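Have a look at the structure below before the remarks.
Removed from the display is one protein chain of the complex; every other protein chain stays in position.
On to chain A.
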Amino acid sequence: MSQRLQSIKDHLVESAMGKGESKRKNSLLEKRPEDVVIVAANRSAIGKGFKGAFKDVNTDYLLYNFLNEFIGRFPEPLRADLNLIEEVACGNVLNVGAGATEHRAACLASGIPYSTPFVALNRQCSSGLTAVNDIANKIKVGQIDIGLALGVESMTNNYKNVNPLGMISSEELQKNREAKKCLIPMGITNENVAANFKISRKDQDEFAANSYQKAYKAKNEGLFEDEILPIKLPDGSICQSDEGPRPNVTAESLSSIRPAFIKDRGTTTAGNASQVSDGVAGVLLARRSVANQLNLPVLGRYIDFQTVGVPPEIMGVGPAYAIPKVLEATGLQVQDIDIFEINEAFAAQALYCIHKLGIDLNKVNPRGGAIALGHPLGCTGARQVATILRELKKDQIGVVSMCIGTGMGAAAIFIKE
């Protein structure tokens, strides 16, 4: 009797426990038919703003030429019938209306049928990742089976479109203490982070130099070759290599650069902040049941995405709050994560987040970050997804995160397959 009773008790206890358990790492490692999987993730090279390879072309050109290459490499069943793509979401920050018109046009030109709808998204620096989340959610709830998330930015051409400070027209809002914080320049928000949390200029320069060294090494070792698709330029030349990374950058060489935002006592410089850049990236997502049916390859799977709001005047702390939120939602711990792709908007804010969360520095941006590679705003999130899926090994877990202007943070979790 006691064994029969014990057996029944085991079933009850474990099934009651199972409800909490279902979100833990071990169950995340299991593949399920309803998983949202990444079939392909690629990017262009990242061009230097104002003087790089992409300085003479705008986002529509970049997106069109990227899509030609991206779609050309789609697995056969999908390339043969682009109607299978049921939604395109494209992140962009600086274009008028987030590029709703010209980016839809680029999609049509590249062969995506008019019957596939398009949405332009702008959540500042997280726009590319937000596009991935938008598509993933639609797949999750069954609105669509396959979708394409994109991110594109030409800071060269469109930085002038929008007052980088943003605009508040209402006089009442201009005087409102909270509202006007949204107008604080990003560099100043970073100075606030550096000053409030005592991140020294030396630490920032060391972090930035490290980013340059990692990126240059990765570039030379050809680690980006798999993720970068060539972009053909109007003059017939081809750009397929990042322009940001450069050799021989050290903390000493960066230490001589003058502060950019607060001349006398600032610590944020052009050397320890992200570069102004142009680029485009794309992530193709599907439900696993459909990917299996079509025999599509699977790079990895999307697990979860969370955003948080933080005080606008220290917007750079965003990842320090977004990452714990997404970890909690999935039942993971910081130690469970194998690689963090944390966008290096500025060295100070990235360092703050890394220290605050107790992240092993060796797990952060192993192939360099935006300080060395560049930060084409709307493209960055999708670019990080393409990069992290090459950095992770099978069954490793990765986090992609960034801070967001006007005070937010975003973080998403992916598992490599």
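We take it that contacts are C-beta pairs under 8 Å (C-beta built on N, C-alpha and C of every residue); 3 or more make two chains touch, one makes a residue touch a chain; residues count from 1.
What we mean here is this: contacts and distances are computed from a predicted model.
> Write down which listed name, "U6 snRNA-associated Sm-like protein LSm1", "Mitochondrial potassium channel ATP-binding subunit", "DNA, SC111" or "Peroxisomal targeting signal 2 receptor", is the UniProt protein name of the chain that is not shown.
Matching "U6 snRNA-associated Sm-like protein LSm1", "Mitochondrial potassium channel ATP-binding subunit", "DNA, SC111" or "Peroxisomal targeting signal 2 receptor" to the record, the invisible chain is "Peroxisomal targeting signal 2 receptor".
> Which one touches the absent chain: A:R287, A:R367, A:R383 or A:K416?
With A:R287, A:R367, A:R383 or A:K416 as choices, the missing chain is touched by A:R287.
> Looking at A:L29, A:L173 or A:L361, which makes contact with the chain not pictured?
A:L29
> If you put the missing chain back, which residues of chain A would it touch?
Residues touching the hidden chain, for chain A, are 1, 3-19, 22, 24-27, 29-34, 140-142, 145, 287, 289-290, 292-293, 295, 297-298, 394-395, 417.
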